[in-house]
Structures are given as C-alpha cells and as structure tokens.
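Note that one protein chain is taken out, while the other chains of the complex remain in position.
Labels run A and B following the written order; every chain starts at residue 1.
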Amino acid sequence: MTTLISILSGGLQGYILVALLLFITGLATVLCRRSILVQFMGVELMLNAANVALVAFARFRGSDVQGTVFYLFIIAVAACEAAVGLALVVGLYRLRQSTDTDRADALKQ
Amino acid sequence: MQKVAWLIPILPLLGAAFHGLLGRRLGKGAVTAVALACLIVPLILAGFAFSAVLDAPGRRLDLPYFEWMAAGPMHVPFGLVFDSLSSVMALVVTGIGTLIHLYSVGYMWEEEGYARYFCYLNLFVFFMLLLVLGSSLPLLFVGWEGVGLCSYLLIGYYFDTEVAAAAGLKAFLFNRVGDLGMTMGMMALFASFGTLTVGEILTRAGQLSPEAGFGVLTFATLMMFVGATGKSAQIPLYLWLPDAMAGPTPVSALIHAATMVTAGIYLICRLSPLFLLTPITLTAVAWVGGSTALFAAAIGLFQRDIKKVLAYSTVSQLGYMFLGLGSAGFAAGFLHLFTHAWFKALLFLGAGSVIHGMHHQQDLFRMGGLRSKMPITFWTMLVATLCIMGFPGTSGFFSKDEILYLAFQKSPALYAMGLLGAACTAFYMWRLMALAFWGEPRDRHAFDHAQESPATMTAPLVILAIGALLAGLLGLPRIWGGSFAIEGWLEPALTFGRSGLVVPNPEHGSAALAWSLMALSTTVALAAGFLGWNVYRRGTAAEEAFSSRFPVLYRVLSNKFYVDEAVEALILGPARWGGHFLWKAFDVVIIDGIGVNLPGAFTRVGGDLAAQAQTGRVRNYALGMAIGAVLLLWIFLK
Partner (left out) sequence: MFLCFALITLIGAVALTFQRNLVVAGLCLVLSFMGVAGLFLLLANPVAAALQIIVYSGAIVVLLLFVIMLLNEHQEEPAIRARPIQRWLSVLVTLVLTAGVARLVAGSGLLRRLSANPPPAAQNLGNLGNALFSDHLLAFEVVGLLLLAAMVGAVAIVKRDL
C-alpha cells in the first residue's frame, strides 16, 4: 500500500519498477522474435532499462554526477555495439539472404 | 659339510641357467661339458655327504641356511637335511642322472634343441634335489612343483608336434590335481602341528599318544597320498604317464622311471611316522597300490609300442611300491624304489637304443631278430628283464618278494593281486624281449640298417646292468641268512621323533610262510615268463589268433580299458560344454552385454539426448541463459 502511494507520488520504487519491467519486456522480445533486427531492438530496450535504473538511483542518492558520467559511457558503448552489430547483420544477410536467426543454425549438433 | 652342501642342488641350477642363456651360442661341446660337470660334481659331493651321514649322530645332518618365510606363527626355514633316506635318494638322483646325461649326449646329438634339452634336464635335477633334501614341506613342495614343470617342459620337448604338446599339458594338469591334495595336506599338517618343518612335525607327532583322535591327521595323510598319487601315477591319476612317452627316451628313463615318479613314495617314507598313526590311510595306500599294480600290468600285456609297455610297467611297479608302503613295509617299498630305479632306467635306455638303432621305429610288431645286431643292448636288457620279473637272485626278486610277503600279512587278497600282477609283468616283459630280439625280422629294411648304438649310449647300459644286479644285496632277506640291511639303514630316518612309540615290526609271519610264498611267486613268474617268450619268439601270429578268439577281452585290454575315453566323455566333455555355455550365455550376454555395452549405450543415448539442446539458434541459448538467471535469482532471493 505504501508502495503504491510512493509510486504514484514519483518515488524510487516506481522508477525501479519501470526499469525492471522494461528489462523484462526487452528480454521477452529477444526470446520470442526471430528477426535479428527486432532482437536488436530488444537489446536496446534492456540497455535503456539499465540506464533508467542508474539515473534513478543517482537522483535519489544525492545527485552524484558520477551517475550521469556512467550513463554517458553506457550510451557510447551502446552506439559502438549498434554499429558493429548492424554491420554483422548486413554480413549475415549477404550470406543467408535472410535475417531469420532460426536459419542461422550451422553450429547445431 | 654345511659350507658345501648347498652346492649339490645349486650346481645343476647354474648349469640350467648356462644352457638356457648361453647354450645356443657356445655350441654343443660346451653344453655337454657343463651339463656333465653339473651332475658329476654334485654326485661326488653327495658321496661325501653320504659318508658324513654315516658318522653323524642319529645318522642325520640338519643343515639350516636361512629363514625363508615368516608370517605370524609360521616360520619356514630354508635348509637341507641329509639323513639315511635323503642321502641315498640324492645319490640315486645324481648317479642315475649322470648316467642318463651321458646317454643323452649320444641320443640327442642330432637334435636342434640340444642346449634346451640339457637346460631342462639340469633344471629337473635341481628341483628333484630340492625335493629330496628339503628340510621343510614348502621347500619340498617347491621341488615337487618344479619337477612337474620340468616334466611338462621335457615331455613337450618336441613342442611342434600335437602329440607331445598335448601330452605335456596332460601331465602337468594331472600333477596339479595331485598338488591340490598336497597343498591341503600341508595346511592340515600345519593346523595340527603348527609347523611345516619335517623334523619338527615328526617330533611333535611322536609325542602324540596312540589313542588320541586322529581326524585331522588322517585327512592330512590322505591328502598327502592324493598328492603322491598324482606324482607317482596311481589310480586314478595315472593317465598322464603313458602319454608322457612322447618325450625323448632318456627323459622317460630319468623322470618317469627313476626319479620324479618316485617322489610320491619318497614323501610317504619321509612322513612314515604320520602314516603309521593313521591306519586308514595306510590301508587305502595298500589297496590303491595293489589294484594299480594289477590294472596297469594287465594293460601292458598287449601294447604294441615298446615305450608304452614300459610306461605301464612303471605304473604297475609303482603300484607295488605303494603296496609295500601300505603294508607298513616302508623299507621294503623304498628298496623296490631303489632297485626299480636301476632296472627301469636300464630298460628305458635300452629301448631307446633299440629305437635309435631302428631309426625311430617304436612298434614291436615291426621289430625282430635284433639279438645278433645289437648284442650289448640285448644282454643288458635281458638282465633288466630278469630283475623285473623277479628271477631268483636278482635285485628285483628281493624287493618284490618282500613286498608280496608283507602284503599277504595285510590281506591275502592284496597278495593275490600282486601275484597276478607279477605274472602279467613277466609275460609282457618276455613278450617285449621276444618280439624285439628273437624271431624273423618283420621290417627287413630297417633291420638291415640297424646297428649297435655308440659307446656313449652303451656304456651307461652296462653300468646300469651291473648296478641292477648288485642292488639286491641291500635287501637280502632274513630267511636267506641276510639281515635285510636296508631296513636297519633306514631305521633312524623312518623312526625320527618316534621315541615313545614302539616300532611295529611288519614281519610277524613264520619262516615257512615266507618260503612258501617265495616259491609260489617265483614259480608263477617263471611260468608266465616262459609262456610269453615261447609264444612270441615265433612272431606275432599268436596274438592275432588270440585277438580273433577273444575279441572283446583283447580290445578292452589293448585299448587301456577305455579309461581315457571315459574321462573324455564324463569329465572333459561336460567341462567343455559348461565352458561353452558360460561363454555364450554368461560372458557374451551378461558381462559384455549388460556390464560393458549397456553403460556405453547409456552414454551414447544420453549424449544424443543432450545434444538435442544444441540447436545452433541463439534464441534458444538466450532462453537457457534466462532460465538459469531466473533460477539463480530465485536462490539468492529466497
């Protein structure tokens, strides 16, 4: 009950809850979709969830600038990952003529 | 004496090592020299030992060397004992062994495995000496097993022939059955007396009162007798001896006439105080011996192979020795062992000479008229034949006669068996002599090429003949005015430790009985011998006539009572079937199928199942990770 009140009044629990739900949704996307680009979007969702949690904690613990610095680095890394990952997607498409990850099972036993 | 006595068994061992390792490289001359030296030197040393024993207190030299085995209450020393019994045996082994080595030089000179032969032969002498001189039962057993091994090696000397290889194996396996008895006997003796040294056993046995219950002791002596049965080829473990004739003839002479097969009799003589305490076993010994004597002699009547006749003759004569031992005539039995060693070795070597001269022809039905061609062989074999049939005055006469006399006092039935066996003995020996040396030669070609054997072979024949004639002097019977010297000589050995008990004198009949039995057996033997000679000196026609008139009897006798076939059907067949069954049903199905293949199948199937999880798809792997993460979180947050 108090949780609900604090959520509705913009308390920390709400933000954390949002972050976790966002993360779960991103995970579900990765697990349930076959297109690699959609899976990539799910990964981005998960990263964002981490960002939300990070910034939320930074605000509720005395507004340390380190939180924002870390957030910046996360963005940078996500950008790199996007670049290289999408390059790989292009390569995969060239090989298989498809972006369906279920078709990329050459390593199966 | 102690300092050099150990050389007696060790020198032949060193000789064997030399022949085994260097013989092929250094040539026949070196092998011959070393082999003879390793027999002659121990012979001389044994002679010295003999004279030392003459002077020793109690006529016994106990020479311990070192502690061999010690485990808890069991202490087994490694030592040699020279007493009146073992010193004589040592002389027999080395003496007749030397003669046979000398004979073998001539007989085996052409053979490929010359060095191998002398290696085994020297090794045999080593083990036999250990057996004879050992102070404790385990040491004796080492020798016991060792002579069995050498017997196997020497019988299977021509290992590339099916016959010899099988015969060697047969000998070894029958020996093993007997060895089981010996082992159990040793264990029973240890349980009874707490020691395995022969001297101590006899001492402690001597302190037992005659009324004490002898259950374990009877078991022990019976088991020891079973062991003796295996080694000395008595019923039912005699089947290996006739097959053993597949080995070279000097081997048959040494091992299967003079020494190895006498080990059983030697053992019983050594432990005679124990056997006297267990009359049940003694009776068993006598009856087994008597029946073997008759049984084997009957088989020997119609054998065609000269060596087979002698083989069955050996089994039969060993039966006589056991008959004597079983009638409490240990000295008489040992005397027969001694005389038999001389004349049976002579017979085998003579047969070897005949075979050699006839270019490896062993079938009596293809010999004939060799009297003129091989005179030395003929005359020496004649001497031996007279001994074995018990011609008055020969050594065999004295020993066999004493045995029959004692047997009669134990049971007239035993005497009857012995008498009948003696008749058969005389018959088949004269049959052998007549077929070989008289009549028209039946194989003209071989006869023309036959010649007397070289001196290395005939010299031992002559020496053995002289010995065979003189050996009887040890046993001049009392009714002839002699003192049956061998009994007095052996008494300290046979009565060791038995100070409390009175030595039973087996001779408790009258002189008249002795004379009449002697006359009876002599007459029977002479008649049978003459019959055999007369019938066969004209050739083999009489036997063929006999076989058509009494076909069943003839076939049963000449086919050895079909005992081998019975063993094959009743024992070996089921054993083979059982083994086959165990293989097919048990080994293949259960052990291979369930024990080995099933875990393998499990692994393979399990692996195949597990590999299903490797789909190659990232999504599936991500799911796996997610599930794992959930589980971990669950655990952490519990």
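Brief remarks on what is shown
Here is the rule we go by: a contact is a pair of C-beta atoms (placed from the backbone, for glycine too) under 8 Å apart; a residue touches a chain by one contact, two chains touch by 3 or more.
For clarity, every value in this text was computed on a predicted model and none was experimentally measured.
Although one chain is not drawn, its touching partners on chain A can still be listed: residues 2-3, 6-8, 10-18, 20-22, 24-29, 31-35, 37-38, 40-42, 44-45, 48, 51-52, 55-63, 65-69, 71-73, 75-84, 86-91, 93, 98-100, 102-103.
Listed here are the chain B residues that touch the chain not shown: 619-620, 623, 626-627, 630, 633-634, 637.
In this text, only the chains that are shown with their structure count from here on.
With centres taken as mean Cα positions, chain B sits 95 Å from chain A.
Residues 27, 30-31, 34, 39, 101-102, 104-109 of chain A are the ones touching chain B in the complex.
Contact residues on chain B toward chain A in their complex (touch as defined above): 611-612, 614-619, 622-623, 626.
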